[in-house]
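Before I ask anything, here is the structure I am working with.
Here the complex is missing one protein chain, while the rest keep their positions.
Here is subunit A:
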Amino acid sequence: MKIVAVCACTAGIAHTYMAQEVIEQECQRRGYVIKVETQGGMGIDNELEQEEIDEADVVILAIAVGIEMQERFDEKMDQGKVIEVEPGVAIKDIEGLIDRAEGLVK
């Protein structure tokens, strides 16, 4: 399974990167291909290409703020393949979040 994610929190210094870490760890543990873009205080890092988004089975948006280039996900949104949560939710219950992602694919 391929997952792409965007993390962005309000201040862009702590939650963004903590969410990135847990998502990457949990996906690697389960053997999924994962790429996480962060939109933190320093701007966009590890930016997702449209191609990567199109290929992904699920998109996870762990965001507390409006993100740049949200329209990249419009198609996935229409297909119902996008999960949007607060970054804090991802950090607290990463297993539950990835379980939900699995549920979308089945």
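Keep in mind that, in the parts below, a residue touches a chain if its C-beta (ideal position, glycine included) is under 8 Å from a C-beta of that chain, and two chains touch if they have at least 3 such contacts; residues count from 1.
Simple rule for what comes next: contacts and distances are computed from a predicted model.
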| note | Out of "PTS fructose transporter subunit IIABC", "Multiple sugar transport system substrate-binding protein", "Cytoplasmic chaperone TorD family protein" or "Pyruvate dehydrogenase E1 component subunit alpha", the chain not pictured bears the UniProt name "PTS fructose transporter subunit IIABC"
| request: Check each of A:7, A:34, A:48 or A:63 against the chain that is not shown and name the one that touches it. | output: A:63
| field | Residues of subunit A (touch criterion as defined above) contacting the omitted chain | value | 9-15, 18, 41, 63-66, 86, 88, 91-92
